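Missing here is one protein chain; the remaining ones are kept as they sit in the complex.
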Amino acid sequence: MATTKFSGVMPPVVVPDTDDRELDLVSFERSINRMIDAGVDGLFFLGSSGEVVFSTDKRRYEVIKEGIRIVDHRVPVFVGIIDTETDRVIEHGRVAQELGVDALVATAPFYALGGMCEVEEHFRILHEELDLPIFAYDIPVCVHTKLPWKLLAKLGAEGVLAGVKDSSGDDVSFRYLVQENEKLGHPLTLLTGHEIVVDGAYLGGADGSVPGLANVDPEGYVRQWKAAQAGDWAAVKAEQDKLNELSHIFDCTDGVQGYGAGVGAFKTALQLMGVFESNQMLRPVKALSGANVEAIRSVLVECGLL
Amino acid sequence: MATTKFSGVMPPVVVPDTDDRELDLVSFERSINRMIDAGVDGLFFLGSSGEVVFSTDKRRYEVIKEGIRIVDHRVPVFVGIIDTETDRVIEHGRVAQELGVDALVATAPFYALGGMCEVEEHFRILHEELDLPIFAYDIPVCVHTKLPWKLLAKLGAEGVLAGVKDSSGDDVSFRYLVQENEKLGHPLTLLTGHEIVVDGAYLGGADGSVPGLANVDPEGYVRQWKAAQAGDWAAVKAEQDKLNELSHIFDCTDGVQGYGAGVGAFKTALQLMGVFESNQMLRPVKALSGANVEAIRSVLVECGLL
Amino acid sequence: MATTKFSGVMPPVVVPDTDDRELDLVSFERSINRMIDAGVDGLFFLGSSGEVVFSTDKRRYEVIKEGIRIVDHRVPVFVGIIDTETDRVIEHGRVAQELGVDALVATAPFYALGGMCEVEEHFRILHEELDLPIFAYDIPVCVHTKLPWKLLAKLGAEGVLAGVKDSSGDDVSFRYLVQENEKLGHPLTLLTGHEIVVDGAYLGGADGSVPGLANVDPEGYVRQWKAAQAGDWAAVKAEQDKLNELSHIFDCTDGVQGYGAGVGAFKTALQLMGVFESNQMLRPVKALSGANVEAIRSVLVECGLL
Partner (left out) sequence: MATTKFSGVMPPVVVPDTDDRELDLVSFERSINRMIDAGVDGLFFLGSSGEVVFSTDKRRYEVIKEGIRIVDHRVPVFVGIIDTETDRVIEHGRVAQELGVDALVATAPFYALGGMCEVEEHFRILHEELDLPIFAYDIPVCVHTKLPWKLLAKLGAEGVLAGVKDSSGDDVSFRYLVQENEKLGHPLTLLTGHEIVVDGAYLGGADGSVPGLANVDPEGYVRQWKAAQAGDWAAVKAEQDKLNELSHIFDCTDGVQGYGAGVGAFKTALQLMGVFESNQMLRPVKALSGANVEAIRSVLVECGLL
């Protein structure tokens, strides 16, 4: 497990909205500071759980600008430049790098059908036209393309990619990538996005994690990472067990699914804990309410967070 | 089969690029005029085959503005306002309606996972915030959500949707939708996007078609539509047979797939026929070349178009 | 549209069970005779809706033997020899041909992952080792492999396959297959299994249909086929509209899905109409009951079948 500039716990930042769906700066600052104070190693803005695809360009700009201001160089800042195809992604990348972020995170192209030629060309163009380290975001559940580990390793060895954020759900592929990356001299920083199985990913050699749940309990993930660095695997596993209990905020609700259930649960938990003012969601998703809020409250109480 | 303002043959306009990937206005005008002269009933800009997801906002603006200028009210103009989630889609819709288009075409939300609640809410918000007829674009192969015919019929009956462009590949669902729409008094204009089976769709009651292949052979699709209106089904079928021979420009190539093979074939055919100057594609897709161009030429020769 | 030995309306026979899940011979005979009297052109036993994968080998034997006895050469008999891989399929084929059926229907291999090499080899071995015409059953929703139309056409031209029963849901592919088959001299008999869009399939050139719904209303599908042969396409479409109203027995129920909703609706409708004694299903599927039965009764009443 190498420690690079980008290793460790890098939460994807959940964005607080006012009831009118404006960026709630007070809550945003409170939540960011809370994570940095807990010891996270970096922050990832405008990831899938950071409302990136729900945000207009104006909103994306605001999130990056305010995020950077609040972070104030305390930890590295990643920014998702997620859009359908290459030229649109580059535009987001240029905005982000002018604002002074540390690394960019891009998915495979989506919406239009294509093949691996287009995927490879896409990342090569991003590398050529942008001046920051590029992380590939492997998230087939959203983009419907799985990035093959052999392609990722090749692009790492050539310096096209600086790292991978793996949300593929394919632990076999990730395990192969880690092992191949090691053989190549560890050019890539490899981060797992699967917050429920970080213990196994660390044992297998991941360089860090991008757990959405760290918005709710950053200290748990920080303790877990320190235990992993110390080789205390029983502790790594025990921390995971506790975090997984907390993760039932995702499946204790009824009648909601996908983003509304996942990010909706984060926002609701953060509101209940006094970090966010509101659990409002961007359109067309509705905020959790009623019995669903109470179910999340129960999980938080059981986990000692309320 | 009702004739509404939007019925008949409405090709999705393929956009010509210069070798430098700038909008080629001369070719654009030539191709649009060629389709209008052939008798098409409308034109659909910024559809999936119109490079919409490859185009920056600036490019989208340019395509709409120039398209409207060239069409000059000779036929109705549809514009695709395709983006990931509601607020981004609305921004595209506002631009398009300010430019003076006749109808807007929007898909289900994509990238973020959700359910039918979000899909329904999405179309309701579009209807509330925009002032033009909204067509739902049912294209699960790109957005990974199939729009249920019962939902579409309901939104049609309530006036939320003005029509559907069906590229779902689900002819059973479309057949049910046509039949239900008839019972409801035909509130929706129902267009099939499946250029290979337009004959069956017309027999089943479709109000028109959106065939990409009509960029290459607009006259064939226009003759077919007139035959359908005249009830000459043998002719409708015979026209389809001929058009399907031409459609082998999609599958005569090697080593390319998806958008590059489909829209790439349209652009290459139009270049070979002297309509486009170049068969350039937007990034990261590469233009067809070499043996693939020759294979397309052979199909055009066999079909009497060269 | 050629008329071959196997063209026309060939319903997949729904099998009646007693409440104890034994083959109900009296109902079986009544239903078969009802379809033959209505004028169907053939019968397909042990298709997907004929409980084939729910039936033990003993039960399969009984269905074929009794089916043949009852049909008594009045129409051709197809039998599904559906199982996971080649040698198991051949065993079913040998039993069926010894019992004296007219044609065999086999899917692509399923369960084990493979590629098109294995699919092609599978059909070639079946052709070599069995002595009856082989129909390929294209049903990706069950076997998770789509049979490519180019492969089917090639196997038809070589005499490996005698026909195709298309339940692929891919009307574009079927349209191409019909057209290619015509060019090759019509070696394959091409039957659509999509009972809701038979009108379009006939217009496009299908040789017949395999509609499960013909168990409930055989006369409608027979009238439709005769209208198609007479070139009366308006009548073909009108018959389809009526049959589709009846098909809402599939989607008027609640809390059931897949086979239980589809074949369960057939059995329930046939029981309500006095053709079957019971609507029992083979395990683990449960018979429809309560409000679901009443919903089906309402559809039958609206359609004038009760």
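All chains are identified by letter, namely A, B and C, in their written order; residue positions are counted from 1 within each chain.
By our rule, a contact is a pair of C-beta atoms (placed from the backbone, for glycine too) under 8 Å apart; a residue touches a chain by one contact, two chains touch by 3 or more.
It should be emphasised that the depicted structure is a prediction, and the values quoted were computed from it without experimental measurement.
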Problem - Contacts of the hidden chain among displayed chains - result: A, C
Practice task
Check the options A:51, A:83, A:138 or A:199 and report the residue that touches the missing chain.
Solution key: A:199
Problem - Among C:172, C:235 or C:256, the residue in touch with the chain that has been omitted - result: C:256
Problem - Residue in contact with the excluded chain [from C:31, C:86, C:173 or C:292] - result: C:86
Problem - Among C:48, C:168, C:244 or C:271, residue touching the chain not depicted - result: C:48
Exercise for the section: May I ask you to list the residues on chain C that touch the chain which is not drawn? Expected result: 48, 53-57, 59, 82-88, 91, 109-115, 117-119, 121-122, 125, 141-144, 256-260, 282-286
Exercise for the section: Go through chain A and note every residue touching the omitted chain. Expected result: 169-172, 175-176, 179, 194, 196-197, 199-201, 203-205, 231, 233-234, 236-237, 240-241, 244
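The working rule: only the chains that are shown with their structure count from here on.
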Problem - Leaving out chain B, the still-touching groups - result: A | C
Problem - Which two chains share the largest set of C-beta contact pairs - result: A-B
Handout entry: Closest chain to global C-alpha mean, per-chain Cα centroids
Key = B
Fill in the blank from the handout: So, in whole Å, the Cα centroid of chain A is separated from that of chain B by 36
Completion exercise
In chain B, the residues touching two or more other chains are none
